[in-house]
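One chain of protein is taken out of this complex; the other chains stay put.
Chain IDs A and B follow the sequence of writing; residue 1 opens each chain.
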Amino acid sequence: MTVDDIQALTAQLARDPSSLVFLPLAEALRRRGQLEAALAIAASGAGRYPEMAGAYDLLARIQSDRGEGDLAFDAWTTVLRLDPDHVGAHKGLAFLSFRAGDFARSLRYLRRAVELRPRDESLRGALSRVEDAAGVRPVPGFERGAPDPLRALEAEVGLALLVDPQGRLLAGSVHDSGGKPASEQVGAVLAGISREAERTTRLLGLGPWRELSLEGGPAHFELRTPTSDSVLLVTRPREIPAGRLALLADRAASAARRWLEELR
Amino acid sequence: MRFADLLAELTRIPGVRGALLVSREDGLVVADALMESVDGKAVAALAASLTGRMNGVTAALGHPEPVSWQLRGSDGMLLAAPAREGLLVVAVAAAEANAGELRLRLLSVAGRAA
Partner (left out) sequence: MRSLEPWVEAPLSTFLAESGARITLLMTSSGQVVAQHGFTHSLDVMSAAALGAGIMAATAELSRVMGSRPLDAVVHQGSALGIHLAGFDTPRGRWLGLVVFGKETSLGLVQLFFGRMAHDLGRAAPVEPPSRPVLAENFEQELNSSLRSLFGR
């Protein structure tokens, strides 16, 4: 859209503030990077037309461009309330979720968008990229692969592992000192440690076990039980302070717990 | 230094309910300083068994044996550090005990035991 076009639309809106011309005008301003002006026009239009999903979708896009993720999230949620099959809102929420590291949520929105528009190649491409980034892998008993909840928390792979009570891998991975994958071997041992820890705290009257810290030579380890039927191992080089590793482990345990609850 | 003196360094820390020197292979008590409520035999056997399991994790990752470990339950904690001659220094403490101080003291005792 040229500058002349924008001026014409602006004049039209000034003559008739209730005109729907606010939609193409705000979008044009947004594309030109004039976000403050775009926001003012879009917000005014959404205020006049509170039942128009398109107005809130535009508002959300502008707010997202401005870095106001929370406000964009609210606006796109409003869009879905008005129009549950609005593809733009599903895409927008998928993007915000991905940016926040909530891969599971991002995938849910993107998959719904692909259902609504199955021939849209760009949507399929986006879904594939998010699945890659999320480390999606098959989970026994579920149709779809599930994203790795530990990916969002790890700057690099190989530092956290989640297993079930039988030592089978659920998420994450660890490598040995030579850089080779060691997830299965460690997973098998973790299950035994969890049972042993449970027995120890029970027989010694220490209450249900919560945390196990292991101070190694080159690396430290923290074990948690995100749920009653899972065990989490988080590791870092010994240069990372023990308290920080404990916090990382707590955060990973929370993420793992949410993910397991969603799977169920 | 006598074992009793070494263990006393641990039991002096507020919240510590007991300290033991344990034979790692057998899980038997070598020396102990325990409050009445603490079952030394059980602590020794279970701590030695858990230490063996921990070694499994580090071995699977190609790392040396752990220097120490801490197990925290809602009502208390168990800490251990391997020492020379196949011994293990173990402490049982209340949940509110200063784990940092206890760990440092445990490592110091482990370095001097046997």
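Worth pointing out:
Assume a residue touches a chain if its C-beta (ideal position, glycine included) is under 8 Å from a C-beta of that chain, and two chains touch if they have at least 3 such contacts.
Remember, predicted model here, so these are calculated numbers, not experimental data.
In the whole complex the chain that is left out makes contact with B. Here one chain is not drawn; of B:A8, B:L28 or B:L104, the residue touching it is B:L28.
Within the whole complex, the absent chain has one touching residue among B:A45, B:A60, B:A83 or B:L106, and that is B:A45. Touching residues on subunit B toward the chain that is not drawn are 22-23, 25-28, 41-42, 44-46, 48-49.
Everything that follows uses one rule, which is that only the chains that are shown with their structure count from here on.
Residues 174-178, 182, 185-186, 189-190, 192-193, 196-197, 199-201, 203-219, 221, 233, 235 of subunit A are the ones touching subunit B in the complex. Per the touch definition, subunit B reaches subunit A in the complex via residues 37, 39, 42-43, 46-47, 49-50, 53-54, 56-58, 60-78, 92, 95, 103.
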